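Below: one structure, written as structure tokens.
Missing here: one protein chain of the complex. Every other protein chain is in place.
So, subunit A:
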Amino acid sequence: MAEASLLDRSRTVAGPGYNRWLIPPAALAIHLAIGQAYAFSVFKKPLGALISGDPAAPAAADWTPTQLGIIFSIAIVLLGLSAAIFGKWLERVGPRKAMLASALCFSGGFFIAALGVHLHNLWIVYFGYGVVGGIGLGIGYISPVSTLIKWFPDRRGVATGMAIMGFGGGAMIASPLSVALMDYFKTSGTGTLGVAATFLTLGVIYLLFMQFGVWTIRVPADDWAPAGYVPSTQQNALITNNNVSADNALKTPQFWLLWVVLLTNVTAGIGVLETASPLVQESFSDAAMGAGRGVTAAAAAGFVGLLSLFNLLGRFFWSSASDKLGRKVTYAIYFGLGIVLYALIPTLGHNVQLALYVVVACVIISMYGGGFATIPAYLSDLFGKYQVGAIHGRLLTAWSTAGILGPLIVNFLHESRKAEGYTGAAAYQTVFYAMAGLLVVGLLANFAVTAVNAKYNEKGPVDAEPGGH
């Protein structure tokens, strides 16, 4: 057998004494980078004015907001698809090769998109940022998950929460960084309003930044366990010591129940995120608050920023709390409390209670982020560690579906209410009641989750490197 390359799984097995607290930063290096996707909206205005050169006055030949919105949609759909398709490959080759593939695809997507911007060819941008970059997103998102769970069997929620928190934090870095880079390149006279040069620069920055994760990541030896760790002795029927393969997981009702759980939680959260800025401005306008006291566009941007912070904090807080509370109870809180809070939002808007409204929205978004971060640990509890990355990848198709479904529901219901003559907070009333209804479905699905039937378990010890020997 030829000597294994540095990228092979067998070359990433940690030696004795390797400190497991090096693994979360390695995972964060990937998630902080790919989290840039949530900041893509900062490019929408400049991309929509490449011909005219003035974002305030686009030319007829400029790309429209609808055309530009498709870039992000393609990326999110490809995220889900590639996570589902490449999950088993990831489990076979290990996290280092997968992280490198993610880095090459994600940064490569920027390079191709830069060419598309330079040539003013939207199809090249779709292919670059959307397809190639989207594949990088999907592989990168799931690449550290099973490794983290193997290193932290005693704190699965904390470990995956830290990594997935990075996906929320990535946008917070990328947004001001992208704006600063565009300003710099615009004044340097590089053309395309600095967008192409910014794409190239971001591609280089992310390629280098992600290398830290690629070369730091290690998998534990098969028989490694944290000092003093004693595996569960089945006090909790929902935490298994067995293993279910990714293919078998698809045959279980538990997988599809969790698919519904993720779908409903994400769809409802998107309902708030999608509408956050216009929602708070329309609900608390001068007409509602009094002349000169309404929420301005700048304050609404602050509201969106606050939601981003709680999205980030919720990923770590709720996921860590789930280690103590149990995953099923944690999701029951997301849904139970969520139903009450979503149903409360229209009333708070109607009564013009801004402070309480902001608090409620922040709690809702913290649970939206928490839902993302807790799901890998839930999967690991139910299906074991064996192919949890691949199973997680397949479950992320629920995210892609929610990415399409959420905005469709929100826009349809909001437009319908406006057509009926409702304005302000009242125009969003059915949106929030519908989201609360969706959470009822999620609550029932979560309630129905039970231990996986033993017939789906792998027989005998599982190979950590299937097909790799």
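Throughout what follows, a residue touches a chain if its C-beta (ideal position, glycine included) is under 8 Å from a C-beta of that chain, and two chains touch if they have at least 3 such contacts; residues count from 1.
Note that in this section contacts and distances are computed from a predicted model.
Missing chain, UniProt protein name, picked from "Oxalate:formate antiporter", "Intermembrane phospholipid transport system permease protein MlaE", "Sulfite oxidase-like oxidoreductase" or "Peptide O-xylosyltransferase": "Oxalate:formate antiporter". Of A:L309, A:L337 or A:A426, it is A:L309 that touches the chain left out of the display. Across the entire complex, the residue among A:W224, A:W256 or A:Y422 in touch with the chain not shown is A:W224.
Of the options A:I76, A:M99, A:A288 or A:V358, the residue whose C-beta touches the omitted chain is A:V358. Screening A:G17, A:G292, A:G421 or A:G460 against the full complex identifies A:G17 as the residue touching the chain left out.
In the full complex, subunit A contacts the hidden chain through residues 4, 10-11, 13-22, 25-26, 28-29, 32, 166, 169-176, 212, 216, 220-228, 295, 298-303, 305-306, 308-309, 312, 358, 465, 469.
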